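The block underneath contains the structure these notes are about, expressed in structure tokens.
All protein chains of the complex are present and in place, except for one that has been dropped.
On to subunit A.
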Amino acid sequence: MANIMETKPRQGIAVLGKYNIGTSATLLAIVVVLFVFLSLTSAVFPTPGNLSNLLRQTSINGIIALGMLMVIITAGIDLSVGAVVAIAGIVNALMLQAGVSMWVSIPLTLVIGAAIGVFNGILIHEVSITPFIATLGTLTIVRGLVMIMSGARMVANLPKEFGQIASGDIFGIPSMFIIWMALFLVTVFLLNYTQLGRNFFIIGSSKEVARLSGIRLRINMYTVYGLSSLYAALAGILLSSRLSMGVPTAGISYELDAIAAVVIGGGSLFGAAGSAIGAVLGAIIMQTIRNGGNLLGIDPFALQVIIGALILIAVGIDQFRMRRAEKG
């Protein structure tokens, strides 16, 4: 116990301080290097058409990663986000098909998404199931529900105006990217300028410290998992708008991409570390490599090796810096 009290909170403070800015600078440098390299090797990469594709392609994972980030800051994990993406797409599509207006179906779907997250929160806080297992259980349940509701079939023939949400542009910028950036600002605000965000960091440092300093764990845990699920549900709605249909198999293994984006962005599974800008850059780096790989026709298996190596290098560098910061 003494050990936890001694080491964990300091880690949290270090992250809120200058260490985090260093991480973002490194990530930004990686993005710049990638962009320069791809612009030199592919004539198509720097074109507006490709860049707007890239932003659209990144937005889904980018949104999920922002929710995942908050959970990871509390030293938790949410494996159910991919399944929530699927159920949100299907539930919303079924409502649209039944003639419900999208102005009603979308808010309802978001509420259902948030409720799934609160269910995770209940499992974790009240039943004391570890986040990994609790959200794994939820993932499996939700995947099953998706299949039951959809009969394992895609839900198509949705109204045109619903499809336009994610496919449209505003002043030449993809609307999906604008929504992602709006959510980014919300997340920055939550994490850095509210008591709620500070609570997440303290819980991630040590639940015991959080409890002793009078933080109400129940409401905070419900909120953080609720938010993660809410973000995933929004991503699910956008995805089904992008595809103009509800896809029962959508979102499979998206949780892993989201975790990877957070971790590349300086998040730590030990909690109390990570930033929204890091998660955004992490998602951009991952998708840029995939997009570049497609443009250049790089061997797909080699591409996987590169992305995997990148995750390890990013985390390795962070560990190294942290140890140096501790010594200094």
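Convention: a contact is a pair of C-beta atoms (placed from the backbone, for glycine too) under 8 Å apart; a residue touches a chain by one contact, two chains touch by 3 or more; residues count from 1.
Keep this in mind: contacts and distances are computed from a predicted model.
Asker: Unshown chain, UniProt name, "Permease IIC component", "LacI family transcriptional regulator", "histidine kinase" or "Peptide/nickel transport system ATP-binding protein"?
Answerer: UniProt lists the chain left out of the view as "LacI family transcriptional regulator".
Asker: Which of these touches the unseen chain: A:28, A:165 or A:295?
Answerer: Touches the omitted chain: A:295.
Asker: Out of A:111, A:156 or A:173, which touches the unshown chain?
Answerer: A:156
Asker: Just to verify: which one of A:24, A:42 or A:97 makes contact with the chain not shown?
Answerer: Of all options in A:24, A:42 or A:97, contact with the hidden chain holds for A:42.
Asker: Can you work out which residue in A:23, A:50 or A:105 touches the chain that's missing from view?
Answerer: Hidden-chain contact among the options goes to A:50.
Asker: Can you name the residues of subunit A that touch the chain not displayed here?
Answerer: Contacting residues on subunit A, toward the hidden partner: 42, 44, 47, 49-50, 53, 57, 60, 147, 152-154, 156, 167, 239, 242-245, 247, 249-250, 252-253, 290-291, 294-295, 297-301.
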